[in-house]
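Only a single protein chain was left out; the remaining protein chains are all shown in position.
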Amino acid sequence: MGRYWLTLRRFWGTALAGQLEYQLNVLIDLLAMAANLAGSLFILSLFFIPADGSAAGADAVRRLGGWSWEEALVVQGVYTLLDGAASTWLRPNLGAIVTHVREGTLDFVLLKPIDSQFWLSSRTLAPAGLSEMALGVGLILWAAPRAGAQLQPVALAVAALMLLAGLVILYSLWFLLAASSIWFVKTWNATEVLRAALTAGRFPVSAYPPGLRLLLTLVLPVAFLTTVPAEAILGRATPTLVGAALVMALVSFSLSRAFWRFALRYYTSASS
Amino acid sequence: MIQVERLCKTYRVAAKQPGLAGTLRHFVNRRSREVSAVRELSFRLEPGEMVGFLGANGAGKTTTLKMLCGLIHPSSGLVRVAGYEPQRRQRAFLEQITLVMGQKQQLIWDLPPLDSLRVNAAVYGLGDAEAQRRITELAEMLELGEELTRPVRKLSLGQRMKAELLAALLHRPSVLFLDEPTLGLDVNAQARVRSFLADYNRRTGATVLLTSHYMADITALCPRVLLIHQGALFHDGALDALAARLAPCRQVRLELAKPAAPEALAPYGELESCEGQAVRLLVPRERLTTVVAELLARFEVLDLEVSDPPIEELIGGLFQQAAVPC
Partner (left out) sequence: MLSRRRPWAVARALLGNQYALMLEYRAEIALWALSGSLPFIMLALWSEAPAGAALGLGPEGLDRYFLSAFLVRQFSVVWVVFAFEEDALLGRLSPYLLQPLHPLWRYLAAHLAEQLTRLPFAAAIVAVFFAVNPAAFWLPHPGRFVLAWMATLLAFGIAFLLQSLIAALCFWSEKASALERLLFVPFLFFSGLLAPLAAFPPAVRAAALWTPFPYLIDFPARLLAGLPVPLAAGFGAQLAWIALLLPLVLLLWRAGVRRYTAMGA
């Protein structure tokens, strides 16, 4: 384990050093991200404020799939946090897999005396996304108490666990698609389709029509990425829901491990 | 150290016509054919040996190297490297070997080599002090200094290759697989890499298997060469013996004081050309000394030169025919 820990520290140390060479890019990323969040909140508000401009009266409180404005903001915050984690961690690492395959440098990774999935998944960090994660946390902390959440230690621990489960599911999905580039070097855009589909997670899953809701829970588990952690933050997660999220996380992570082993078997028997 | 017995590798290649129609036809009627990249290869390398691995592009060199590293699984046959079965890629095995590919790089483009070296040290479980000691030692052997603190993209090709070698040797592997380590380097840089490899081999007793397009690398470093042709072993032995085998004749060039008739020269060997005083003859190696003595006695010779066709041409000639006839 010690070797993995030290390697991880080295990986991220070098990544930070590399990024600081592009300060202007970091600034632009920050700006784009803040504008993005503002725009998302604006679109979300459209569901709560009538088009004629009058503020929603007490008797005509609008809801989105049964969620109030503050509750929906928590979902938005969880989405921002996860999206930040994806920009910081998943996109730079898993996006590089296809480059490794195309340029043949995957060979170097496979010859290292360290787990290749670990290497590929943690090689670098893009710190620009860290501030997006901070924004997400800020939004959650602002909106959760206003939505009536009591932030007690147990509830917080469950919420953290659910966030972690969401992150693991997201990682596994992304890794599965990225690893398939071993076969389909040309279809590296598959992760873009995933990203587009994941934007569904900006909104509570109950806001969608029933058919789509099922799809977003079971096939593309967007529900476990944002809605379930938001429920946990609001103190509404039932034990069944928590159990289902944990099982989902475990299954998808094992699937990603198994798939990588399968992909490597193909790579090592077919590559030239 | 390396043991290879009856090693084979066949690929299944999809037989697809180009274009959209071909793709559709392939989709309906999937056909593939087998291509054998390596056939019945057997050889052994003793610890500390430096062996050149020759063959034309597509002869199966890279496939064999990758099988020795465990990057490609063999179709059949046995491979043992440092006592391990490479394809299992156990940690202990990976810590014993290294692979350097001249046309690919593992160093991170935007960062100084030192950063990549620190990562490698962690991956191979080296302590800071130990890593620093090895970096200093190897950097001295490679004549690398402040280059290690400059971003890789700002280094020359030669400096980059030396840094690559440093990164590949940090964990003191006992088996080195070098695939075209001098590719694209200028003559000076080639010579420096060459002398470093010889030095490293002498100091550490590492076993080295080396492919190169530059015959100078092979002649300078490798007393023994393996030549593969169309996936099969064609020659295993000294480079001189290979030359003798590929070109059993040597070329004798004469400048005579007086023109001689072709018929007078024909008994001494195969006459390549005879224009006035300038004569070119092909003479089998074993008869060379007698023939030269006889020629000197029989004719008035102003100048005489004996030469071998260059080895690159001989290996190149191997594609057209299995052996060069005399």
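We call the chains A and B, going by the order they appear; numbering starts again at 1 in every chain.
Assume a residue touches a chain if its C-beta (ideal position, glycine included) is under 8 Å from a C-beta of that chain, and two chains touch if they have at least 3 such contacts.
Source: prediction; values computed, not measured.
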Touched by the hidden chain, which of the shown chains?
A
Where A:43, A:160 or A:214 are the choices, the one touching the absent chain is A:43
Out of A:106, A:207, A:241 or A:263, which is the one that touches the chain we can't see?
A:207
Tell me which residue among A:190, A:250 or A:264 touches the hidden chain in the full complex.
A:190
Residue-wise, where is chain A in contact with the chain that is not depicted?
22, 24-25, 28-29, 31-32, 35-36, 39-40, 42-43, 46-53, 62-65, 184, 186-190, 192-193, 195-197, 199-200, 203, 207-209, 212
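In this text, only the chains that are shown with their structure count from here on.
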Distance in whole angstrom between the CA centres of chain A and chain B is 48
Contact residues on chain B for chain A in the complex?
11-12, 37, 62-63, 66, 69-73, 87, 89, 91-92, 94-95, 97-99, 101, 104-106, 108, 110-111, 115-116, 118-119, 121-125
Chain B-facing residues of chain A, complex:
2-3, 6-7, 9-11, 13-14, 17-18, 21, 103-105, 107-108, 110-114, 119, 265, 268-272
